[in-house]
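As you look at this complex, bear in mind that one protein chain is not there, while each of the others sits in place.
Now for subunit A:
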Amino acid sequence: MLPKHLRRLEAESIEIMRDVVAEFERPVMLYSIGKDSSVMLHIAIKAFYPAKLPFPLLHIDTTWKFREMISFRDATAKRLGLDLIVHINKEGIARGINPIDSGSALHTQVMKTDALKQALDLHGFDAAFGGARRDEERSRAKERILSFRSAGHVWDPRNQRPELWSLFNTRIRQGETMRVFAMSNWTELDVWEYIMLEKIPVVPLYFAKRRPTLRRNGATIMIDDERLPLNCGETPEMRMIRFRTLGCYPLSGAIESDAMAIEDIVAEMQTATVSERQGRLIDVDEAASMEKKKREGYF
């Protein structure tokens, strides 16, 4: 039996998902393979049981995800019999966009934000579930659970629909879409406690292990394949590390940790002194940078 606060959060997320499925024509769940996506997927399966998931999953593949993420994704889709769509921005590939030469900002814009918009338009999805939480970052703290996007996927933070009680305004016109953050009110700790109690599989990269790494710009980067060029003076080193958030491997900072089981992670979380976004190299430019990216359509 879950503790009260987790039961409440789970029920709240289920209620949101059911509402969206009842009201929208073509919902989709954005699946990033991370811990939040794993929880979101687990809750969705509960929400619609005994029916199968009434929507497909969409993964935006930047081609720079950790290899373990991709194998976990494919194994999960197979294990649960999911309808999984993988989308890659071919145009970006053709232009040779990558996180190392193009820089993190351009890579993220082209391979994540643009790719996501392409995929939503291509399939005509009118609502997209995302696993973002309000505690992650301060521009998220003000975002609605049902977050309206005008045609072109633009978010206008100053003109959001008021959201009272659990009465969601699901009405949109042709070309407009909704992003749905069913886990808005979860915290990072809630997510880990829930994973522990519900025994939800997650990518092994969340657990500490000796892995080949580099120190770069103050961050610890894991060498996941041969595409990461060594700068002058850099030497690969084996370190006991794990990740708090996962993304493109050259942009994900690891933390040194001995937490090899979920119980250890929860214990580590309770004494953590840095936020989970600290490891994300795409956020560091300026505190408000996430708001800028979100307005342009980033999840």
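Here is the rule we go by: contacts are C-beta pairs under 8 Å (C-beta built on N, C-alpha and C of every residue); 3 or more make two chains touch, one makes a residue touch a chain; residues count from 1.
Here is the rule we use: contacts and distances are computed from a predicted model.
One chain of the complex is hidden; its UniProt record names it "Multifunctional fusion protein", one of "Multifunctional fusion protein", "FecR domain-containing protein", "Xanthine dehydrogenase family protein subunit M" or "Multiple sugar transport system ATP-binding protein". Only one residue in the set A:V21, A:L41, A:A132 or A:V202 touches the chain that does not appear here, and it is A:V21. In the complete complex, the hidden chain is touched by one of A:R95, A:R171 or A:K209, namely A:R171. When the full complex is taken into account, the listed residue touching the unshown chain is A:A141, out of A:A75, A:L122 or A:A141.
Subunit A residues in contact with the hidden partner, per the touch definition given at the top, are 1, 3-5, 7-11, 14-15, 18-19, 21-22, 45-52, 134-135, 138-139, 141-142, 157-158, 160-169, 171-173, 184-185, 187, 189-190, 272-275, 277-278, 287-288, 291.
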